[in-house]
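For this view, one protein chain was removed and the others were kept in their places.
Showing chain A:
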Amino acid sequence: MTSLLVIIVLVLLAVALWQLTKIFDLTQVGSSSDDSQVASDNDNNIQGYIMFGFLAFIYIFTIYGLLKWGGLALHTPASEHGLLVDNLMNITWVLIFVVQFITQGLLYWFSFKNRGHKDKKALFFADSNKLEAIWSIIPSVVLACLILYGLYAWNNIMFVDKDEDVIEIELYAQQFKWTARYAGQDNVLGKANVRLIEGVNTLGVDMSDPNAQDDIVVSELHIPKGKKVHFKMRSQDVLHSAYMPHFRAQMNCVPGMVTEFAFIPTYTTSEYRELPFMVEKIANINKLRAEKSVELVAKGGTALDPYTFDYLLLCNKICGASHYNMQMKVVVDTPEDYKKWLSEKTTLAQDIKAAAAAKAPAEGAKTTTDSTAKDTVKAVIDTVKAVVAKVAMK
């Protein structure tokens, strides 16, 4: 409602301004010539000064923005390659600000300085090969450096050495949730295809693949600090993108293919929470949430929970109506905690077995109503046999 009011105010303001210009036009009626709508010396002068004012606006707005919102940008990277990325980013930013400062300064300064006057004559200055050479060569050299650094970093990040000791984890995307699959003892992920999705086996893992027997499927991602994690991404339905901003990591999940990204986490979740910038950020967020809560409670709603930081995996490729809520918590543990956490998880094979076992008596109970006990026993045995056969099949 308030914004409707704002819009009405703006429209009225526009009408008022229009009236003002009309009055301004009328004052010039006496001198109404055919070129009354062409800029006069007076216009040139006024607009020239506004040009200068606008330059000041850009500079001040930039500085204000950096001070006020600079802290919102992602801070300390939580992965090893993140340092490389941020380093390149900072260099690029310095370059951008220098160029922006100079070029905008020249553009608006020249506009102000050379504002037109009928007694003036412009300088006929059509070309200069020297100048063209200067501003072709300088950007070329600077860009060459950036390209080289960028490609060096890119090659370091994107190519995983085959012999490297890594932990393999599958990130599985579907509308609108994430699932992770750990490779288990053998550190090799079993084959999978969506055509094999059945019951608890929601990822379509090929249970006839020996490598799949010790795979573990979970809905919360835990990774150990200091060890390279090699993610293999899959999608079951549409394009998704696995985005982990704090790790400077992102890769699309594409149905029909496996994509990959690898990084080494460098801060455990609790270490990252303790970083000074994060403490400050969380305090600020909780302050905002507390204010919002007061508002909500006044309206009869429930207060918001206070927030503690967790690493996140977000979906960053439009994937449907609930795209905005497709996320998974990521926990970076110490290697010991990680090992402990993982050892407590059951394997997919066990899950399937348990599900079948749970299903079997239920089915049995149903069938007793319309068949003999003998048939029931037979059916249960058949089911168990089938499951065992499937699991044992190699």
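We take it that contacts are C-beta pairs under 8 Å (C-beta built on N, C-alpha and C of every residue); 3 or more make two chains touch, one makes a residue touch a chain; residues count from 1.
Here is the rule we go by: contacts and distances are computed from a predicted model.
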- The complex has one chain missing from view, so what does its UniProt entry call it, picking from "Dipeptide ABC transporter ATP-binding protein", "Cytochrome C oxidase", "sulfate adenylyltransferase" or "ATP-grasp ribosomal peptide maturase"? "Cytochrome C oxidase"
- Message: Touch as defined at the start, partner being the missing chain; which of A:T76, A:N187, A:T259 or A:T334 qualifies?
- Response: A:T259
- Message: Can you tell me which of A:M89, A:V218 or A:A355 touches the chain that was removed from the display?
- Response: A:M89
- Hidden-chain contact residue, picked from the options A:D237, A:E271, A:D337 or A:D351: A:D237
